[in-house]
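A single protein chain has been omitted from the complex, and every remaining protein chain is retained in its original position.
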Amino acid sequence: MTNTQVTLFQIDNYGPWTVTPEPRREADLQTLQSRLFADISQYVGARDGYVFFTRFDNMIAVTNGLDVTDHELLQESISNRYPVTVSIGVATGRTPIQALSDATTLVQDAGSAQDDGRREILDGRIVDDEFRAPDDVQIAHFDVVDATGEYTDELNAFDSFIEIEQGYAALMRYMRRAHDSLSFFVGGDNVIAVCPDLDRTAYEDAVDHVESAVEVELRVGVGRGETAHEAGMSAKHELEHCRADGRRLSLGWE
Amino acid sequence: MTNTQVTLFQIDNYGPWTVTPEPRREADLQTLQSRLFADISQYVGARDGYVFFTRFDNMIAVTNGLDVTDHELLQESISNRYPVTVSIGVATGRTPIQALSDATTLVQDAGSAQDDGRREILDGRIVDDEFRAPDDVQIAHFDVVDATGEYTDELNAFDSFIEIEQGYAALMRYMRRAHDSLSFFVGGDNVIAVCPDLDRTAYEDAVDHVESAVEVELRVGVGRGETAHEAGMSAKHELEHCRADGRRLSLGWE
Amino acid sequence: MTNTQVTLFQIDNYGPWTVTPEPRREADLQTLQSRLFADISQYVGARDGYVFFTRFDNMIAVTNGLDVTDHELLQESISNRYPVTVSIGVATGRTPIQALSDATTLVQDAGSAQDDGRREILDGRIVDDEFRAPDDVQIAHFDVVDATGEYTDELNAFDSFIEIEQGYAALMRYMRRAHDSLSFFVGGDNVIAVCPDLDRTAYEDAVDHVESAVEVELRVGVGRGETAHEAGMSAKHELEHCRADGRRLSLGWE
Partner (left out) sequence: MTNTQVTLFQIDNYGPWTVTPEPRREADLQTLQSRLFADISQYVGARDGYVFFTRFDNMIAVTNGLDVTDHELLQESISNRYPVTVSIGVATGRTPIQALSDATTLVQDAGSAQDDGRREILDGRIVDDEFRAPDDVQIAHFDVVDATGEYTDELNAFDSFIEIEQGYAALMRYMRRAHDSLSFFVGGDNVIAVCPDLDRTAYEDAVDHVESAVEVELRVGVGRGETAHEAGMSAKHELEHCRADGRRLSLGWE
């Protein structure tokens, strides 16, 4: 049984800030957002979590292994170095979507994302050390088969991107609806899904679904671990096994 | 008539690098990619261009105002500070998609994205100063109406994201197919489209299409300029006018 | 009795790299060095350590609380994101200089800083958890009295800097020679010294020495802690007490 700890990072009152007193230069916003994400990724990643840029103003992370103090310190460091602050909700659950729903509610209950009185909320609970288990996190790393030969070297860079994006859009919705999973595009042709305890059939169905819906061929490696990094690294190794022998699916525990 | 200068940045042989000798930690890849994008955004943005993260391994930019030397210097600076290098194609065209196709071809003709003998290609042509005009670039800045009230404060953060993502997916495909435009998600609930010389009807259709296809309500500000920044800043001001008076569309030149 | 854990970070074979195949642009080197330092500072700082830029190619850190795995992960993350790698030595000692000497020897014994066969050394030992104590680290935070009124607002920016620099040079040598301490300029008019178990007289002498040698007036707050951050934060609070009541010296434990 998975027990995923999910954190929501939400920039406080960001929409109004971007246009006050005048709309800010888009390049500065892009630079700010991607640097902020990079910092959070470096911090969370060094503690074996995964963070996904998602909307940039709302970032979703798998944080098994980080305690409340770890979150506090990151929140303080951001406010010390950026012109914006973030609110944070953390929750745990049997499914990632359940955990995320609870984490989101904690932030929402404290006020609107655009309530300028709501700043630096930090609320939630973590998986206590004594309850942590080696299969708390299940990660599936999806990858497009021969994206370079099929798209990157053949189509213009936007049409390649449309193909990848369609694959992602089909996959993320299927995994959400059918399997309570959270899937994130992580660049290139890669999608990482944070899953509950799914079996072989679930992943086969997902790969089939994407192929029949949008004709994008995927392969997927799946791993389990005490943390996102452990599960994700196992998934990456499984993906290499797929690459080596042509399989479409490989599970780290089989 | 627009005359868009488009640049493709492609990380050289990046796929193999990410798994050699072993798969690299995902958090490091995320940090690397977003810092690289931030640096390019800062550089291009300071010269009044726009760059979009796209797939992160392939980034697309509007670079009217940057000459070949500007591109060279950026390429050199990246190779001096990162463990990877980038190849660059630049082209101009009456439509953004035409320019991008040409830019992509320049890079593809020099070798595969995963050819390890191809490194730091820089090829292409720019809009010469004497031919630059105040309406070379047309930018549409799309925004979801009341995303905070409809989604962010109401749904869990992933379901909010699905809504935004669906709006983006529908819009990007429509704008590509119907209008030879390149549309990019830029975070939050915002999409920026780089367009040829489109009129009011085209944007109305796009907004209608997204609403009827996926029930996401958009508004859009459109601007023209000699550079992406000028056009984009005008688009942002138009968007503020929409916000102020409830219109769904506002054009900078009307 | 202090028990300082000191880490030396040395960029591998950096001198030759800066000029191969041609001298690299100085601005890129400056950007690279300061970003690398910032990343290390963020990482070490989040684990309650302090790192000082020192020479940038050799950085010195107080790392009580970081274990060998923490160092490994940082080393790996650097090699995943930078064009250079770092070697690391860690040691502990009753005085900071003793710890640093041992840490340096570990790196030196593995090969020259410009031996291109020596890469990513990681060697040393840490203070085991069971031996950690609340006064392992002693930090003195020195600050120039009214630097703004005396220098910044009065002299040109270089002559101000000369004054500060002279104060620093006198202080660092005195503290090294008389008290086995490591003193680092940390920007502005601030110097942080990592000290063994010194008493009130030692600091009074240091302040007097600098005043009589180069006529720079200092005040100093001193703190103790299990980590650099704890000791350093206590020192900062003592400094605020000095600012409030005009004292030149304040010790956190008196």
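For this structure, a couple of remarks:
Just so it is clear, A, B and C label the chains in written order, and each chain counts residues from 1 on its own.
Criterion: contacts are C-beta pairs under 8 Å (C-beta built on N, C-alpha and C of every residue); 3 or more make two chains touch, one makes a residue touch a chain.
Treat the numbers as computed from the prediction; the structure is a model and nothing was measured.
Within the full complex, the chain left out of the display contacts the shown chains A, B, C.
Residue in contact with the omitted chain (choice from B:19, B:73, B:110 or B:213): B:73. In the full complex, chain A makes contact with the omitted chain through residues 24-25, 27-29, 31-32, 35, 76-77, 79-83.
Residues 8, 10, 14-15, 18-19, 23, 25-31, 33-35, 37-38, 41-42, 44-46, 49-51, 53-58, 60, 97, 100-101, 103-105, 108, 112-114, 148-149, 152-162, 164-166, 169, 172-173, 176, 182, 186-189, 192, 229, 232-233, 236-237, 239-240 of chain C touch the missing chain (whole complex, contact as defined above).
Against the chain not shown here, chain B presents residues 39, 42-43, 45-46, 73-74, 77.
Here, only the chains that are shown with their structure count from here on.
Chain contacts here are complete: no pair of chains fails to touch.
Looking at which positions face the partner, chain A and chain C present mostly the same ones, since more than half of the interface numbers are shared.
Think of the whole protein's Cα atoms as having one middle point; the chain whose own Cα middle lies nearest to it is A.
Each chain gets a centre from the mean of its Cα atoms; for chain A and chain B, those two points are 22 Å apart.
Mean C-alpha position of chain A lies 36 Å from that of chain C. Residues of chain B in contact with at least two other chains: 25, 27-29, 31, 35.
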